[in-house]
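Complex shown without one protein chain; remaining protein chains in place.
The chains carry the letters A, B and C, assigned in the order they are written, with residues numbered from 1 in each.
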Amino acid sequence: MAQPNDFGFGEEAAMLKDAARKFFADNLPVAALHQLVADNHDPDRGPAVAWREDLWRQMVELGWTALAIPEAAGGLGMPLVAVAGLVEELGRAAFPCPLLGTLNATFVLAACGDRAAAALDDIGAGRAATLALTNRDGDWNPAATELRASGGTLSGTAWFVQDAGKVDRLLAAAHTEGGLGLFWVDAGAAGVRVHGDAIVDLTRDQAHVSFDNVEAVEVSANALAALNTAFPAIWTLLAADIAGAAEWQLQTTVEYANTRKQFDRPLGFFQAVKHPLVDVMIGIDEVRSLLYNAACACDTEPEKAGQYAHMALAAASDLAGFASSRSVQYHGGIGFTWECFVHLYFKRQKHSQALWGDGAWHRARLAEILLDTAA
Amino acid sequence: MAQPNDFGFGEEAAMLKDAARKFFADNLPVAALHQLVADNHDPDRGPAVAWREDLWRQMVELGWTALAIPEAAGGLGMPLVAVAGLVEELGRAAFPCPLLGTLNATFVLAACGDRAAAALDDIGAGRAATLALTNRDGDWNPAATELRASGGTLSGTAWFVQDAGKVDRLLAAAHTEGGLGLFWVDAGAAGVRVHGDAIVDLTRDQAHVSFDNVEAVEVSANALAALNTAFPAIWTLLAADIAGAAEWQLQTTVEYANTRKQFDRPLGFFQAVKHPLVDVMIGIDEVRSLLYNAACACDTEPEKAGQYAHMALAAASDLAGFASSRSVQYHGGIGFTWECFVHLYFKRQKHSQALWGDGAWHRARLAEILLDTAA
Amino acid sequence: MSASARKDTPEQAEFRQYCRQWLAQHKPGEPPVRLPQSPLEIMTEPQLHYLQAWQKSAYEAGLIGCDYPQEVGGGGRGDCQRIANQEMIAARTPFLPNVIGLGMAAPTVFYHGQEELKRRLLPRLFSGEDIWCQGFSEPGAGSDLASVQTFAERRGDKWVINGHKVWTSLAHFAEWMILLLRTDRSHKYDGLSYFVVPIRAALGKGVTVRPLIKITGETGFNEVIFEDLEVDDSYRLDELGKGWQVAMTTLLHERSAGELQTPRAGGMKSGATHDTNSRSLIELARTTRRGEGRAADDPVLRDRIMRAVIREKAFEQTLRRSRNQALLDHPMRLPLQNKLLASELAQEVADTALAVAGAAGSLYLADDNAPAGGQWPMAYMNSFGMTIAAGTSEVQRNILGERVLGMSKSK
Partner (left out) sequence: MSASARKDTPEQAEFRQYCRQWLAQHKPGEPPVRLPQSPLEIMTEPQLHYLQAWQKSAYEAGLIGCDYPQEVGGGGRGDCQRIANQEMIAARTPFLPNVIGLGMAAPTVFYHGQEELKRRLLPRLFSGEDIWCQGFSEPGAGSDLASVQTFAERRGDKWVINGHKVWTSLAHFAEWMILLLRTDRSHKYDGLSYFVVPIRAALGKGVTVRPLIKITGETGFNEVIFEDLEVDDSYRLDELGKGWQVAMTTLLHERSAGELQTPRAGGMKSGATHDTNSRSLIELARTTRRGEGRAADDPVLRDRIMRAVIREKAFEQTLRRSRNQALLDHPMRLPLQNKLLASELAQEVADTALAVAGAAGSLYLADDNAPAGGQWPMAYMNSFGMTIAAGTSEVQRNILGERVLGMSKSK
């Protein structure tokens, strides 16, 4: 099945993207964000969950958490290209909230079949969710999960759970007698303990979550099948978050370079600053082109979705590192301080860089597709 | 055993290096070199052996081919750091001759023990030699040689034999009944056929050499032991050749950048030119520091020689590519023409880049030493 | 129905249908000689004649110049060249030989030439009967195009031209040259003017064409020397001193960022036995032995190859995205990247191929054992032509930083 030339990104998608941009800019401009999340600078600070729950409720009411729920399941069934546009704006605002986790859970649940209908209804009803798939080593393969399920209850610890301090539900992968299952868990259920991690990124929270004989609903007995269907969308949205954040880094650094003078010239006069910033711009455009291609594949050409999403996130992960490094370097001394906003994005991007596989990991998976199959 | 602080590079070594530099500059300045080797520009040209045999005879008389023969074997037994200095100048002159091959053969023969005495005498008597170790795939592991020896004669084909059109002797690795042996062969012996390769590099020749029941002297029954002893010196000298050639590329490009004006300023004013050229300089200095460290290890700390030589050639191979690319790019249109001398070095360096293992190959070997042994 | 056809207007759909039918019947047969990899490398008369014949038949069928008005020899259609191009590429026709004429000279003459000149020159340009070349670069004016020194001095109705142009592809076959020169030495930009010059007619009478040899050993481009060449004032495009503005029209179209689409054909297998894109790179890695396995099994090479593959896909998708207004932040941000991306991609792909080839990367065209017939080292060397010509990569980054990001000029 061929993709539409325009990625299927039409008027409705453009309106959603604009609305998101306005919402974030109006409600949490970067100075307010800094006040919210960077209040405590102590490097020895413990875990924190800093967000505006009131704004999150508004986002839920705007329907953004239901965007990816299939129409058949009572959701809006928006194409992924449209959702990607919104997530670009989320990244551009470095907005602290569990939207990515909730969307990610939606993709997985939508791939689970009928047994996940009630869980999708939860999301439709405004519950926030996140994925709990990862072991202590941060293995990007969910088959390495430390969780085990037996007799309808879940035990073990899930690590690197994103925004765990902000969600109502957890979607966990666990070994079962029959293989690997997916479980829908109430974050407030007895036996669930959320141990916040002390992390560098100030715009997200992260935790390891321990389960002690927790009652859980099995939504799929074949977790890998569902996850493999969902991963391309998950990777694509992370690439969108990174691309949006990188665009903020680019524009902010360019603005500084156009204002700040050294040797009687604006910094941007110097090719040592100008050319790498152009390379950041090119990197962003490559990622955007790749991620819309991947999103469009998720919508219309699923057999290519994995391949294209690997490309998008591989490029995005590298971009996250490069754009971050350059944003601090070209802000000079001021960029090295806590008061300069660039550190918020720097830290978010370094976090994103390894979230669902880094550049090398995605290239290695892509190579398996392109090099190890028949020509 | 600790290395001397000064690498053991003393006055004698400095004099040798200066003498070499003067010899090459006086006898084959780059314009003369170009006339000698770049006479025929036809891209479809066949193999060629373009060199000044008279100058080679002078080099032999200066004793340069006997430098690395151990004193015990009647040679000069110069430390490798001194030889490396000479080879840097060889690279800087991009001088066409079989010196590297002859030195390489010397190192291997010196590691063979008594059976190689006569062969070393050949070199001492002024015979030029080269190594014939490589299979059709260009495998950098000599155990993959296609040659077989039985009943004192050699058969098969050795590939990627450097400067085969200029030498009197070949030192070949061949499978024997007892393992892998090394054989000293007269290049003019019956059954030897040198098939010149049509290569890009104009300053060297290369061939595949077929052996049809050729009489050969076995100089070692354990080729791998001798080669592993000799490889650090071989790799180090190639790094020296590359560093010298890169210095020519740097100085020539800097001179052009300081002369050529664009937008009413010398090219060198522009950081897009200046900074990468500084990076070439830094790359050269890294390689020089690493190669003298490796050479000094060959002389005084043999247990570290392999490790340090991997470092030197890994860095040198990458430098060869980078310096070449920048030398053409910053010469602009003129750098893209046959008449501009930079192409001679560009082509030599691209050839050197993969000669005895490329950067990634040497890093992989280094990793085996540093990561796979006990901490 | 193909994706591109989906949005055709009825008129476009009809034209597409016509092109497809015509091509099915009239696509030229196999060339009698080995073709070069690009029109800029046409070296022999038999190559040229075969390709000229093809261009002429395509023009006469209405597949070239479609969007230009009929008065200047065009088809008088709106937005149809695009469609002809798609169909010619799909039909894998040979490329069009008059590539500088079609892509650069035609729009420039059209927008800036006098009416009489357009009517006279464009039909033979479209038909390929007149090959065109471009006289911009000089030994002292590479990236800094505005510093050209070739000078035209006024003598009555005529201009007398002296100077030296370099890197002029196709000059050895060209009838006409578009020529940027200086008519006033006291103003850098405003001292430039722009002419069309009948160079073939003037060979030996004020014009000398000499081949230059590329780093690869190939010939194919030239230097052109003007010694007291007289040309008529009617060959001037636009006003005196407006040469820089006219040149911008040329460069805009060279970068495919202009209004008028350039006719494009191609896809027929050229004489080069191997392409040098990432697909061929993968093929090379699959077929090159490395140690016990294939180069394609080496994890570090795999990583590097995938980088090139991803970059190629990104370039392709950036071209696609540049056609969806809703996904653009700045109108010139993507179009101005094209040349830089294409040239650096080609360089990366070829350099990666040399790493894959390893020792065998030393083997050149005439060597029977050279991987892919020795095309990879040649492609790597030729990629510097791309990163240097038509604005070096450094100049491209200046342009992007200044025009898109609004940064201060670096000169």
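Criterion: a contact is a pair of C-beta atoms (placed from the backbone, for glycine too) under 8 Å apart; a residue touches a chain by one contact, two chains touch by 3 or more.
Quantities reported herein were computed from a predicted structural model and do not represent experimental measurements.
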| item | value |
| --- | --- |
| Omitted-chain contact residue, chosen from B:Q3, B:N27, B:T153 or B:N222 | B:Q3 |
| Of B:G268, B:G306, B:G335 or B:G357, the residue in touch with the unshown chain | B:G268 |
| Missing-partner contacts on chain C, residue numbers | 299-300, 303 |
| Interface with the undisplayed chain - residues on chain A | 41-47, 134, 136-141, 144, 159-160, 197-201, 206, 208, 261-265, 270, 272-273, 321, 325, 328-329, 332-339, 343, 346, 350-351, 353-355, 358, 360, 363-364 |
| Touching residues on chain B - with respect to the absent chain | 2-7, 9-11, 13-14, 247, 250, 254, 257-258, 265-266, 268-271, 274-275, 277-279, 281-282, 285-290, 292-293, 308, 311, 314-315, 360, 363-364, 366-367, 370-372, 375 |
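The rule is short, and it goes like this: only the chains that are shown with their structure count from here on.
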| item | value |
| --- | --- |
| Chain ID, smallest distance between chain and overall C-alpha centroids | C |
| Cα-centroid distance, chain B relative to chain C, in whole angstrom | 40 |
| For chain A paired with chain B, centre-to-centre distance based on mean C-alpha positions, whole Å | 50 |
| Contacts with two or more other chains, residues of chain A listed in rising order | 270-271, 275 |
| Overlap residues in chain C, where contacts from two or more other chains coincide | 394, 397-398, 410 |
